[in-house]
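Of the protein chains in this complex, all but one are displayed in their positions.
Here is chain A:
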Amino acid sequence: MRTTEGVMTPGQASGGSVPDAVHRVHWSVGLRRTVAFRNVSALYLLVVMVVVFGLWVPGTFLTSGTWRSLLSDQAVTCLVAVGLVVPTAAGVIDLAIGAEVGLGAILVARLLVGHVPIPVAIVLSVVAGAAVGVFSWLMITRARIPSFIATLAVSSLLAAATAWVSGSQQILNLPAGFGKLGTGQLFGVTYPVYILLAVAVFLWYVLERTPAGRRIYATGGNPQAAALAGVRTSRVLLFALVTSGAVAGLGGLLLTSQLSTGDPTVGPGYLLPVIAAVFLGSTQFRGGRFNIWGTVVAAYTLAVGVKGLQLAGLPIWIPDLFNGTALLAAVGLAAWRRSPAARRNGLTRFGRRRPVIQEPAEAGRGLRDPLQSVPDSKSI
């Protein structure tokens, strides 16, 4: 075992540290970078939408009731998105995330009507979400199925499980006390918002401030190099998938509490807005890295857009259109930022011969499966 003293500090040998001036930029430059469109585009988008909808439907859009209900209604979406940041940062895509929400929603209802005490039902639903994460992890690391396919299949299995548990019927008559969790208020804001904040702060801390977070990003960046630097990438993936599963389970039970109904059809609808929020979030604040606060901002920005369009009385298919467009725009924007060649040549390059060389590290980031490029996954 290596100990603290084991770290070499070459500064002593080479005498003194590098002058700080080399590394620090002037604060105004820093500020300009921070508020640059490319760093916080979602915030600008948010402002634009508030202005547009404020002028369009001022009577309904600009009321505090609208905003409070938006904050509360979208807490579950945002919560699930925040959980999904972890596996996405570690380089796996969890397409079962919507179905995990659905499972949590229906399972807690089934347990409650079966007279299981409320706290026990809550814990069991969260554990069930985590268990799904473990199963996905086994499929990805042990059966070596690419995460994309594995979680898609798991999603289908969960849809079957949800239908089986519920008999494809809504589960009604939940105990009165349970509804409090999703609808009870503190300072005019419902509990799920506080739960969201707590989870977001915790996951932000883990990702940005701890060695574990560093290992998660390293695994997502280059699994092979991470493994050779001593990161147990398999464990990192386990943690990531269990986290997203558990948070999705939590999101599902909060949803059931808000609706006071166990609805077997709600889960899959979360997949798209959640993934959209995570990817749009990655273009915010951290220069292309998947991150918590970017995701929170993105989730609410998307929700404001959808809400405004609904209030403006547009057809029911408009939110789907909006979310789909936003997802394409977000990922397109990320790729655009990452590759100078794409920025320069724009659309024309698709009609022409491609450059012989591709930047391998750049292509398909985030959609790569970490284990596919490791020669022997037993070694990680």
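Of note:
Keep in mind that, in the parts below, a contact is a pair of C-beta atoms (placed from the backbone, for glycine too) under 8 Å apart; a residue touches a chain by one contact, two chains touch by 3 or more; residues count from 1.
Basically, contacts and distances are computed from a predicted model.
Of the candidates "Phosphate transport system permease protein PstA", "Sodium hydrogen antiporter subunitE, ShaE", "TatD family hydrolase" or "Sugar ABC transporter ATP-binding protein", the chain left out of this view carries the UniProt protein name "Sugar ABC transporter ATP-binding protein".
Of the options A:Ala42, A:Val126, A:Ile140 or A:Ala227, the residue whose C-beta touches the omitted chain is A:Ala227.
Along chain A, the points of touch with the absent chain fall at residues 1-4, 6-11, 13-14, 17-18, 22-23, 205, 209-212, 214-215, 217-218, 221-222, 224-232, 288-289, 340-341, 344-345, 348-349, 352-353, 355-362, 365, 373, 375-376, 378-380.
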